[in-house]
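In what follows, a single structure is set out as structure tokens and then discussed.
Every protein chain but one is kept in place in this view of the complex.
Per-chain numbering from 1; labels A and B assigned in written order.
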Amino acid sequence: METLFEFLVAAFLVTAGIFGIVGSFGLIKLNDQMSRLHAPTKATTLGVGGVLLASMLHAAAFEKYFSYHELMITLFLFLTAPITANFIAKVHIHRQETRDTMPEAGGDDHWATHDTPEDEERRSAEQTPPAED
Amino acid sequence: MIESAATFAFACFALAMLMNLWKVVTAPDVADRILALDTMFINAIALMVLYGMALGTEIFFEAAMIIAMLGFVSTVAYARFILRGNIIE
Partner (left out) sequence: MKLIWRLFPHPFLTLLLTLTWLLMVNRWSLNSLVFGFLLGVVIPFVTQPFWPNRPNLRRPFKIAEYILVVLLDIVQANIIVARIVLFKPNADRRPNWITIPLDLKTPEAITALAGTITMTPGTLSADVSDEGHALLVHCLDAPNPDAVRDEIKQRYERRLMEIFE
């Protein structure tokens, strides 16, 4: 039993290490800016998740207490990774692209990052009909 | 077995952090720099938890949690500053 747990913890640690390094390697290797966003947001979540799982298992199997607060960091990272990725993608769109270089925005006019105050005024004017005197 | 696996993971994450640092220095654009810093935060969390596990204490958990939160907030604040010119409107 002891050996089984030892093997499991070691396996989690090794996979976590590999995914962690792949995520950072992708940051260097991939050649365009949007693709570079993919590697860290995905590979590192499993990297950190693996370390945290290993830590939980280690505490339960060898130090004789159940430790579940690692779950909180994992959940926090799973919730925040998409948001940071989205913000960085918006920075990229804001700095490198214009309305003309982007693909069609479905049925709408443009993407939200390229919104200007004038667009906002136009939209709110469309929603509230002009007052009648 | 666990010791060697932990050493391997330490080496991996340390190397990953070095690569991120390299990217922060040489990145062509500010978006890459934010991304590299964010990845560095995540690797720092992993190192912190690993270190706590190797020493067998729980003290490092709080530090890892705070790094996770600070990492998220600072990345979003940085991105927002570049998008809008200020952070809180």
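Definition applied: a contact is a pair of C-beta atoms (placed from the backbone, for glycine too) under 8 Å apart; a residue touches a chain by one contact, two chains touch by 3 or more.
Predicted model only: the values in this text are computed from it and were never measured.
Touched by the hidden chain within the whole complex are the displayed chains A.
Contact between subunit A and the absent chain runs through residues 18-19, 22, 25-26, 29-32, 34-35, 37-39, 41-43, 45-46, 67-69, 71-72, 78-79, 81-83, 85-86, 89-90, 92-93, 102-113, 115, 119, 123.
The rule is simple: only the chains that are shown with their structure count from here on.
Averaged C-alpha coordinates put the centre of subunit A at 13 Å from the centre of subunit B. Those residues of subunit B whose C-beta lies close enough to touch subunit A in the complex are 1-2, 4-6, 8-13, 15-17, 19-20, 22-23, 29-32, 34-36, 38-39, 42-43, 45-46, 49-50, 52-53, 56, 58, 61, 64-65, 68-69, 72, 75-76, 79-80, 82-83.
Residues of subunit A that touch subunit B in their complex: 6-7, 9-11, 13-14, 16-18, 20-21, 23-25, 27-28, 33, 36-37, 40, 44-45, 47-48, 51-52, 54-55, 58, 63, 67, 69-70, 72-73, 76-77, 80, 83-84, 87-88, 90-92, 94-96, 113.
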